[in-house]
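Missing here is one protein chain; the remaining ones are kept as they sit in the complex.
Chains here go by letter, A and B, matching the order in which they are written, and residues are numbered from 1 within each.
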Amino acid sequence: MKYDKLKIGVYICHCGMNIAPKVDVEAVVEFAKELDHVAIAREYKFMCSNPGQELIKNDIKELGLNRVVVASCSPRMHEPTFRKACEKAGINPHYFQMANIREHSSWVTKDSKEATAKAKDLVAAAVARVAYHRPLHSREMAVKKSILVIGGGIAGMQSAISAADSGYKVYLVEREPSIGGHMAKFDKTFPTLDCAACIMTPKMVTVGQHENIELLTYSEVVSLEGFVGNFKAKILKKPRYVDEDKCTGCGVCMEKCPIKKIPSEFNERLSNRTAIYSPFPQAVPKTPVIDPERCRVLAKNKRCGACEKFCDAGAIDFEQKPMYLDIEVGAVIVSTGFKTIDPTSLVNYGYGRYPEVYTSLEFERLNNATGPTSGKILMKSGKPPEKVAIIHCVGSRDVRYRKYCSRVCCMYSIKFAHLVREKTGAEVWEFYIDIRSPGKLYEEFYSRVQEEGVHFVRGRVAEVTDIPDNQEDFGRLTVVAENTLTRQPKRIPVDMVILSVGLEPADGSEDVARLVGVSTDGDGWLTELHAKLAPVATPTGGIFLAGCCQGPKDIPDTVAQAMAAAGEAASLLSKGTVSTRTEISYIDPDLCAGCQTCLNVCAYSAIQFDAGRGVSVVNEVLCQGCGSCSAACPSGAASVKHFTDKQVMEEMEAILN
Amino acid sequence: MKYGFFPGCSYNSAAGYRQSVDAINRLMGIDLVEIPDWNCCGATAFFSLDEFKALALTARLFALAQASGFREIVTVCNACYTTLRKANQILSSNPETVSRINEELSKESLLMEGDFSVRHYLDVLYNDVPAEKWSENLTERLKDYEVACYYGCQFTRPWGDIDHMEQPTILDRFIERLGFLPVDHSARTICCGASHAISYAKECGLLISRIIREVRAKGGRVITTICPLCQFNLDSGQKGIRNPIPVPFFTQLAGLALGINASELGLDKLLVPINRILSRKL
Partner (left out) sequence: MDEKKLQNIFYNTSYGKKILKCIQCGTCSASCPLTGLMEHGPRELFALIRDGDMELALRSETPWYCVSCYQCVVRCPQEIPVIDLMYCLKRMSREYDMVPVSHKIPDLYRAFSQAVDHHGRISEAMVMANYGILHPVDAFKNISMALELLKRKRLEFFPRQIIGRRWVAQLPAGEKVRKNT
């Protein structure tokens, strides 16, 4: 299927100093010139720059090139760049092939000779492959003018509001009974100590009332199909057993419910809730839910119905069933946030063993005006502490748990120190490895809290023990650390210990990632398209990230990213159309035996069986080009365009020779 | 149940350790076959002075065990246990060192090959002897007696292979199986300073008193240990402390629970006498 007269142009990129000194670029050019059908081979400092692209375009026009190979970086970033250049110069964008001699050679090879040899192999392979490329054409398709946001923390709420304000319909799916996420649990926020509720509640209300936002709480996305511009999502609405349309949110049911001793998840189990409950007073929506595992009627089939009896609105509905909702959207924003590291397995800090050891989230609730102690910082005994230790980096910067820095815990720890000083006057000992306070007004906040008389000790805590040094401290906790600045071992008796636990991906975020087709990094965070230049987009078109699901960050960064994600999604939708995928499966009707093996392997239900002709047919819109069918097809009828056996075999053979 | 046995240098002079181990072996049908002509494992001293020699000493033990047909070696001392496990780990990933050592060993017509399983006697009693076998033989006389289990610093480390590195419970579970009441305390694995007890007695005394104070505060009436070095250090280190706490070996407690009498278990050899407690309870 080769052209009669193949004319291939090969361009070797220096990538500044990234490829060039390690790979002998000139040698690769000379080598490329000798390959079959190569009409011209050149080198250039930055092929992706404008002049670099011009080189290609000119050669296509002047030398009549009909195939192009660029040997440079990973196709992830610049394959679209070069394809576009080809297209502009008049040849099909798929007459292009990229050889990655940076990530696959210069960056990972020590020896310069070896790196050059490998670069040559990769170039030879690309040249051999491109000869068999076929022209492929995509179609323009209209996009759906709506957006799905998964996760209703501050990130998801902000994305929803921004997108809805620009006129798009937004479905906001939150799995808890209320939106709000972690921020709803805080009282004050660093560095300016704004009251979290004051800045957050208005946003929650806006989300609840916005004409363009359809709020789906207590719901989860169970499937997502389609592609950029045209997704179909299935959403599960878990039964609340309370009719959202009828309920007025009066709260009488919660007062009357006899089952009152259920640890409240929202209050970090520091107080109790009833079986019919709303997680917190400012919840949006206000409609409570019945916990089917604890309600007398639902769990035990016993008589009760107190809530039903007292509900004037007649909103209680024990017969409610799970509901599924099918929606169509043009873009998806994932904002599933984080969870905090469970410190139980760091046994040397005594969490779960000593009652006065708290996690940071527990402390946030203790300190919250709507929390279990109405905002008074009290020990379990009901007395305020006289001496408090705050321990940084719990579970973070620790290769056995999470190797990364969780980024927000230094600042929230400093916030805690301030709050303890302000509210109780207690002595505060704060143990840190490094103070990380990069951010507007952050260092200033740190220095202010230093001046408030907090003891900052540079040293990671070795253990929290109930073995006191002096008999009079019996019953207190002793925090053991080295002040690394003075080389003094410290054993500080305290009344209360707060563990500044790190952040890790929310439960189930791997499932969400799989659902939307985005990969996760080694720690489980969702991966953005480019760490610097595309921090909210993902490699999957139409899927964007906002907030902590992409990595730990504070509220200002979360909100900025949320707005950015909404902006990206909106700009995608406002264009009106998207091009369809070209690298999709094709089932050759002449070869297809009609066995229907492919129907079973396709995860996207993109294959239908045409009973009339007795062959399988690919739906070009649904196919993701994953290749499962082509691998499974026993008669070799299914193959993915641009990844045909011939193309791949030629490529491999060139390397092996 | 038959095992290769490495008693270690401190076993014989330890307060009734051998007597109580022997007594339990008889009752439970455990056969500990002493590795013939065993040498000192070298402990931490040799790792600090000359690593080759440290590894050669332990390799000889493995070779002797291998010659007697054992690939499993049971120890009764935390220091031996850790030294042997550590050496085994280094040797199994350093074939060159092994072949150099084998050259030396060939002078004694010995050879060591492959991995060995190093176990502590507690592990054998807890995991290999079926739980029912204990319950069948128990007498009730020390039921609910409060015992603080002291594991010492090395037993669970550095790999946490046998139990949790900082909060182990295997000895507590064992003691509970025998009918005692293990008390929860925070000194299970904190170091008692045994190896520096002679040279830096005053400083190590502090470590001992921290352990004793904690056990007393949490209601432990005896401290039981699984290592002759810990036992000696805690037992002898309480001189001058008012109302010292007896420090019997876990095997001695097991013996008592099985109804063996105190003198047969060598309990008279403890420095802090245990008689008072026994007589009150018996």
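Keep this in mind: a residue touches a chain if its C-beta (ideal position, glycine included) is under 8 Å from a C-beta of that chain, and two chains touch if they have at least 3 such contacts.
Just so you know, these numbers come straight off a predicted model, no measurement behind them.
Here the chain not displayed is in touch, across the complete complex, with A, B.
Within the full complex, the residue among A:165, A:342, A:398 or A:557 touching the omitted chain is A:398.
Of the options B:190, B:222, B:245 or B:274, the residue whose C-beta touches the omitted chain is B:190.
Of the residues in subunit B, those that touch the hidden partner chain are 9-10, 12-15, 37-40, 42-53, 56-57, 60, 82, 94, 96-97, 104, 107-108, 153-154, 157-158, 160, 165-166, 189-191, 193-196, 198-201, 203, 207, 236, 268-269, 271.
Although one chain is not shown, part of subunit A still touches it, namely residues 348, 393, 397-400, 433, 458-463, 480-484, 487, 489-490.
Going forward, only the chains that are shown with their structure count from here on.
By the touch criterion stated above, subunit B contacts subunit A in their complex at residues 164, 166-167, 186-187, 190, 210, 213-214, 217. Interface residues of subunit A, counted against subunit B in their complex, comprise 347-348, 465-467, 474.
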